[in-house]
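Mind having a look at this structure? Questions to follow.
A single protein chain has been omitted from the complex, and every remaining protein chain is retained in its original position.
Naming follows writing order (A, B, C and D), and every chain is counted from residue 1.
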Amino acid sequence: MEIMRVKDELVCTRRVPGLQTASLRVLENQSGGLMVASDPVGVPIGKWVFTASGSAARWAMPDSTVTTDLTICGIIDNWDA
Amino acid sequence: MEIMRVKDELVCTRRVPGLQTASLRVLENQSGGLMVASDPVGVPIGKWVFTASGSAARWAMPDSTVTTDLTICGIIDNWDA
Amino acid sequence: MEIMRVKDELVCTRRVPGLQTASLRVLENQSGGLMVASDPVGVPIGKWVFTASGSAARWAMPDSTVTTDLTICGIIDNWDA
Amino acid sequence: MEIMRVKDELVCTRRVPGLQTASLRVLENQSGGLMVASDPVGVPIGKWVFTASGSAARWAMPDSTVTTDLTICGIIDNWDA
Partner (left out) sequence: MEIMRVKDELVCTRRVPGLQTASLRVLENQSGGLMVASDPVGVPIGKWVFTASGSAARWAMPDSTVTTDLTICGIIDNWDA
């Protein structure tokens, strides 16, 4: 699982039906790259989180049929970047 | 999911039968590398999109038997690179 | 499988239910990046370990329904970085 | 899917039974790294191709039990590197 920071919500008017009503967040990884993740936790912007990728990203969702490949799995307490 | 920009259509006369009639797009990722993705959304060239990889790429297609490993999942509104 | 070093325990008050009661560790990979892994072995901080990723990470857990994508598979003896 | 160029055939006298009689090619990716891919298309050396990885690589083969993780999915026409 990777350590990333929540930067923003993702705003998109068109998306595939398989994402259903999942909340999407823009995350920044440790190299400064931006990723999009589904968020079943409800994380405020600015928090450090860890994420699961691949098929684990689907199993980490309340509904495992959501077609995501990156999901926020938890908020890290007191993370010092 | 990754954030990429649509650069072009992919023109190929020979491809494996498993790709069926899927539309293929050439995308540029954040490092400037070029990727090929299946496009169930119908995205115009120049738009910013986010993509799912791995098995999620197949589940994001209307027909999940298409042998893709990267699928456009949505268009990002007002993205400022 | 990758070779990493155990840096710390992961402290998080909120995490997805799919992680169940798995112990989580912060690992440092060979490029200096930090990762989070589930630890079925019980590894002390400072040890060198090797890890499985993807679906293998789940099969390496005693309970393969834990939604991890990185699991410590063993402690490497006498590793000289 | 990634864009690569066919460099050579792969010559190996010993390989695992799971690869069956699949043709193997040495490809060069956009960073100059060399990869090995199964080739169900029959691509001449020097051509630009796109490849599927992960489980999609198996589904792209005529026989999806071949233990590959990278398969050539098609030849790109008129690619200008």
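In this text, a contact is a pair of C-beta atoms (placed from the backbone, for glycine too) under 8 Å apart; a residue touches a chain by one contact, two chains touch by 3 or more.
No experiment lies behind these values; they were computed from the predicted model shown.
Kindly state which of the options D:6, D:41 or D:57 is in contact with the chain not pictured.
D:57
Touching the missing chain, which residues of subunit C?
1-3, 30-31, 40-41, 50, 52-57, 59-60, 71-78
Residues of subunit D in contact with the chain that isn't shown?
10-16, 18-19, 24, 26, 33-37, 53-55, 57-58, 65, 67-70
In this text, only the chains that are shown with their structure count from here on.
What is the chain whose Cα centroid lies farthest from the Cα centroid of subunit B?
So the farthest one, by centre of C-alpha atoms, is C.
How big is the gap, in whole Å, between where the Cα atoms of subunit C centre and where those of subunit D centre?
Centre separation, subunit C to subunit D: 32 Å.
Between subunit A and subunit C, what is the separation of their C-alpha centroids in Å?
20
Could you say which residues in subunit C touch two or more other chains, in rising order?
Subunit C, residues with two or more chain partners: not present.
Specify the contact topology among the chains shown, as one of line, ring, star, complete or other.
Looks like a simple chain-to-chain line, open at both ends.
Please list each pair of chains that are touching.
Listed by label, chains in contact pair as A-B, A-C, B-D.
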